[in-house]
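To start, the structure itself, in structure tokens.
Below is a slice of the complex: some chains, not all, each in place.
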Amino acid sequence: MSTPPISRYPVPKLEDLPGDIRARILAVQEKAGFVPNVFVTLAHRPDEFRAFFAYHDALMEREGGLSKAEREMIVVATSGANDCLYCIVAHGAILRIYAKNPFVADQVAANYRKADITPRQKAMLAFALKVALDSAAIVDADFAAVKAQGFSDEDIWDIGAIAAFFALSNRMANLIGMRPNDEFHLLGRVPRK
Amino acid sequence: MSTPPISRYPVPKLEDLPGDIRARILAVQEKAGFVPNVFVTLAHRPDEFRAFFAYHDALMEREGGLSKAEREMIVVATSGANDCLYCIVAHGAILRIYAKNPFVADQVAANYRKADITPRQKAMLAFALKVALDSAAIVDADFAAVKAQGFSDEDIWDIGAIAAFFALSNRMANLIGMRPNDEFHLLGRVPRK
């Protein structure tokens, strides 16, 4: 069987891309050892690419009360709820690495209630899933429930905004049929050499 | 009754904002006659603000097979499905203006199937709503249905990406309790002086 396409849409060649996008992609490749498909598939639309990753970085690399692993937990839990293959697999890998835990991504993608995480993290994911699935029903009591676990108002913006950003991301990946790189399936499951 | 807050979060003063954001807001004010609350409420997080509006502009001001009114129709229909008060009211106003039709926004927000729009536009909204509500179930037959109405692959990316972007936008507005400006409720309903 030949390799399946990684997108329904044309995938630009690296050399045809604007310099800033090419530079970003090369930097990722340098760090990860391969180019995650989200970069090359979204590069089909350079302006959207720039906004997407600027938004992503603003949320995922922000300092604050959430650890990097917790931010990825939100991504994996909401992507699981949205049945987004790319995000479950790619961010599952990143979560395993940040959490130094080879099991937590599979747990959170299937059912955060049964994951090996803290009650605080379960409250965080309950809030994130409500934003993902029924945001109009968010009321004061939902804010109170996460605050009771020690999250600040700014932390809650982070939780909700990550869930909201991946509502976009999951839909884009599902729209274009974005395929996860083979590498992600194994990453973080075995000790790195 | 005192005026209700326009966000659960602090709303920055114009003079405290970074120059580029202040400039953007002043430009909108100049054009619209008032500052839509989405600008000042999201300015609480400048980096996210920049990414949000860069993304918005990339999708909504793009040249292509969709008219500006059609892009706004997608916003209003998917925001209706997500019960997002801000987006229904604010983009409803913009839709009325672009479509030069005082009724179409109320129609599309409630039920696009009964709106005074073309079969082509109904197919566009059916696709957009599937992206908004069940994107994992998008299959080739969905692409075929909109192509049969004359939309190109790039048009379909636009339809899906607008639905995806407002999946984010609706969730942010619902999260922070973004309140539509009073002006929007009437805009486009009566002849402009």
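The chains carry the letters A and B, assigned in the order they are written, with residues numbered from 1 in each.
Just so it is clear, a residue touches a chain if its C-beta (ideal position, glycine included) is under 8 Å from a C-beta of that chain, and two chains touch if they have at least 3 such contacts.
Please read all numbers here as calculations on a predicted model, not as lab measurements.
K.L.:
Given 2 placed copies of the single sequence, how many copies form the entire complex?
P.N.:
When the whole complex is considered, it contains 6 copies.
Simple rule for what comes next: only the chains that are shown with their structure count from here on.
K.L.:
Indicate the whole-number Å distance between the mean C-alpha point of chain A and the mean C-alpha point of chain B.
P.N.:
24
K.L.:
Please output the residues of chain B touching chain A within their complex, sorted ascending.
P.N.:
8-9, 44-45, 47-48, 50-52, 54-55, 57-59, 82-84, 131-132, 135-136, 138, 143, 153, 157, 160-161, 163-165, 167-172, 174-176
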